[in-house]
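Shown here: the complex without one of its protein chains, the others still in place.
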Amino acid sequence: MDLMTILSTVVSTTLIYSAPLIFTSIGGSFSEHSGIVNVGLEGIMVIGAFSSIVFSLFMSKTFGWITPWIGLFVGGIIGTLFSLIHAVATINWRTDHIISGTVLNLMAPALGIYLTKLIFDGKGQTGFISQPLASSKIPFLSKIPIIGKIFFENTSIVAYIGILVSIFSWWLLKYTRFGLRLRSVGEHPEAADSVGISVYFYRYCGVLISGFLGGIGGAIMAESITLNFSGTTIAGQGFMSLAAMIFGKWNPIGAMGAAVFFGFAQSLAIIGKYIPIIAKIPNYWFTIAPYLITIIVLVAFVGKSQAPAADGSTFVKSK
Amino acid sequence: MKLGRKFSLIAVLMMVGIGLTACGSNQSKSGNKNNSSKSNISAALVTDVGGVDDKSFNQSGWEGLEKWGKKNGLKKGVNGYNYAQSNSDADFAPNINKLIQAKYKTIFGTGYKLVSAIKNAAKANPKTNFVIIDDVIKANNVASVTFKDNEAAFLAGVAAAETTKTKKVGFIGGQRGLVIDRFEAGYRQGVAAVDKSIKVDVKYADSFAKPDVGQALAKAMFNNDEDIIYQASGGTGSGVFSAAKNEIKKKKVWVIGVDRDQEDEGNYSGGNLTLTSTLKGVGTVVEKMATSVQKNKFPGGKVSTYGLKEKGVDLTKGHLNSDALKAVENYRKQIIDGKIKVVERPSQLK
Partner (left out) sequence: MRIKKVRLGGISVPLISIFLGLVVGAIIMLLSGFNPLINYLNLFSGALGTPNAIGEVFRSATPLILTALGFSIANSAGFFNVGLSGQALAGWLASVWFALAFPHLPGFILLPGSIIMGALAGAFWSGIAGFLRAYFGTSEVITTIMLNYISLYGTNAIVKGVLTSSDADSTPLVPIQARLRTPFLEKLTGNSTFHWGIVISFFMVFVIWWLMKKTTLGFEIRSVGMNEDAARYAGMSTKKTIISSMLLSGALAGLGGAMEGLGNFQNIFVNTSLPDIGFDGMSVSLLATGNPIGIIFSALLFGILKIGGLNISISSNTPSEIVNIVIASVIFFVGANYIIQYLISKMKISHKSAKLISNSTKGGHK
């Protein structure tokens, strides 16, 4: 492979891997900024993947090429509904956040496969969608010499949308009234309550946004990578997103950066096998490398991550 | 205090359990009586975590058993044909025992992970027949079945070599292991048999359930000018197909499917990109074994090997052009006649 090919391969494989994680980890940071720990991201992704695939299988004739995009939205909506369980449990019913999140993780794959078997005649896997979320070139940007070919040709558009979403989310959390209030209920709910901010409302917003983005994340995995739904469609990506969120210090841009970094590490492991000098190293080192690199980078450059002060707490409005 | 509470809780649970058990066992007894006149030929399959619709050998095995059962007028369930779904590797032994208790005459299992569970059960239940697929157990009531996957993979290699335009082809495996070794070895030998100058790029995802890594690996291969990828990687393979669907808009690429006809996976808006698939006839073998029990000819203690000759493995016609088909038929004949010996391990390749 020549250098150009290597670079464009690194970029495109990085984005393939990161796209689902970007959305989900941004979602996680919304939830946690509002004070609700969300370890149920994995479960939310499963439900998002399941619902988007079911939608695509039944509706692709009606909607044609736009089906996968609507599918992402459907995944987000159903993800939001599913995260409502977490919201009600943690915000109103004072359930421990980790218990409730674990319930989502346990419930989602079981429910997803159960429903798949009901819908598809006892089959535990769906068929394949005919209109996948394909990669394509980004108009105008792909015309830029060199950079265009490396970054914007035959690439994952959703990943770029995810990057935009992360910037928007960062702005939303940092500079808007909504964002300030959402963060205030996660830092000091009693104080926020005393100045008349509805802690419950903003916490609901945080959790439901994480459900929406997590659902989209799962849907991306299904609509662009596996193209069907089965028990192995989502296998650990939710936890990787959780790690990306903490790695990025609860900042949406940071979370996105960490997700891209995970993808980059995976990509290096893949492209490394094409670089003659290191290609002789046994395969398992390449497989382990991304995880090892993550720990090293985390220890060497990132250091301590501080969660929002009231993250994981239950707020009870005093009467 | 707490201890006392929990104790009474478990006591209640146990009582409920025992109460229910009594009903349960009554039921199964009355169920057995109805069919006691007929000789018992019931058969069941223990799946691995993939389940009976894994689009791979579990599914193929189950389809074979269903076919056999329906042909003989049996029903799914006790005294007929059935499967037991394992949700983890720890479920194999209890599942086998549950099937034995339900009086199934023949029990099928696939893969090295089931070996020790079947070995144990076979020792303790000499009257039950067991079939282990893809591995070998030495016991009088166990029939072992192995497949010459390498022969089908050889033909896949021939097909790839005859079809490639770039003189570079790829192979993506799940986890390295004795079974996947056969696929890799056969494929490489097949490619080399046609044209030694064609490069075979072999990569492993180290997992059967990492479609994202599969897609990234395939993408790298396509960028490296490889135009055909043979995937033997289970769930990881779905990423290989989706990568090909992205690539096909730019240039002609193919994927070769594994274990069953993966034509469905290859459908895209402009046609189909599954060049061909290697087939592994787990279903046919399961059907054959169940029938042999019926005829009192169960090959217990024997190892049967199914290759191209026995029609245990095969290659689909797929979208091969006529030259490639001709070459495949030519090599198939040579393998069946024993003129070409296909190796089983990559290390045995010259």
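Every chain is named by a letter (A and B) in the order it is written, and numbering of its residues begins at 1.
Note that a contact is a pair of C-beta atoms (placed from the backbone, for glycine too) under 8 Å apart; a residue touches a chain by one contact, two chains touch by 3 or more.
Since we're looking at a predicted model, the values are computed, not measured.
Engineer: Could you tell which one of A:Ser56, A:Ser267 or A:Thr287 touches the chain left off the display?
Structural biologist: In the full complex, the listed residue that touches the missing chain is A:Thr287.
Engineer: Among A:Pro139, A:Gly196, A:Pro276 or A:Gly303, which one is in touch with the chain left out?
Structural biologist: With A:Pro139, A:Gly196, A:Pro276 or A:Gly303 as choices, the missing chain is touched by A:Gly303.
Engineer: Which listed residue (B:Asn40, B:Gln175 or B:Asn272) would be found touching the missing chain in the intact complex?
Structural biologist: Per the contact definition at the top, the residue touching the missing chain is B:Gln175.
Engineer: Of the residues listed, A:Phe229, A:Phe247 or A:Phe264, which one is in contact with the missing chain?
Structural biologist: Within the whole complex, the residue contacting the unshown chain is A:Phe247.
Engineer: Among B:Leu74, B:Val131 or B:Ala209, single out the residue that touches the unshown chain.
Structural biologist: B:Ala209
Engineer: One chain is left out of this view; which of A:Arg94, A:Lys143, A:Lys174 or A:Lys317 touches it in the full complex?
Structural biologist: Of the candidates A:Arg94, A:Lys143, A:Lys174 or A:Lys317, A:Arg94 is in touch with the missing chain.
Engineer: Take the complete complex as the reference. Which residues in chain B touch the chain that isn't displayed?
Structural biologist: Against the left-out chain, chain B lists 2-3, 5-6, 8-10, 12-14, 16-18, 20-21, 23-25, 27, 44, 49, 76-78, 82-91, 93-95, 97-99, 101-102, 112-113, 115-116, 120-121, 124-125, 175-178, 181, 206-209, 345.
Engineer: Give me the chain A residues in contact with the hidden chain, please.
Structural biologist: The missing chain touches chain A at positions 37, 39, 85, 89, 92-100, 102-103, 105-107, 109-111, 113-114, 117-118, 122, 124, 235-236, 239-240, 242-243, 246-247, 282, 284, 287-288, 291-292, 294-295, 298-299, 302-305, 307, 311-312, 314, 316.
Please note the rule applied: only the chains that are shown with their structure count from here on.
Engineer: Taking each chain's centre as the mean of its CA atoms, how far is chain A from chain B in angstrom?
Structural biologist: Chain A and chain B have C-alpha centres separated by 33 Å.
Engineer: Which stretch or stretches of chain B touch chain A in the complex?
Structural biologist: Residues 49, 51-55, 176, 203-204, 206, 208-213, 215-217, 219-220, 223-224, 235, 238-239, 241-242, 245-247, 249-250, 264-265, 267-269 of chain B touch chain A in their complex.
Engineer: Could you pull out which chain A residues touch chain B in their complex?
Structural biologist: 1, 5, 8-9, 12-13, 16-17, 20, 122-125, 127-128, 130-132, 134-136, 154, 221, 224-228, 230-233, 235, 237, 266-267, 270-271, 273-274, 283-284, 287
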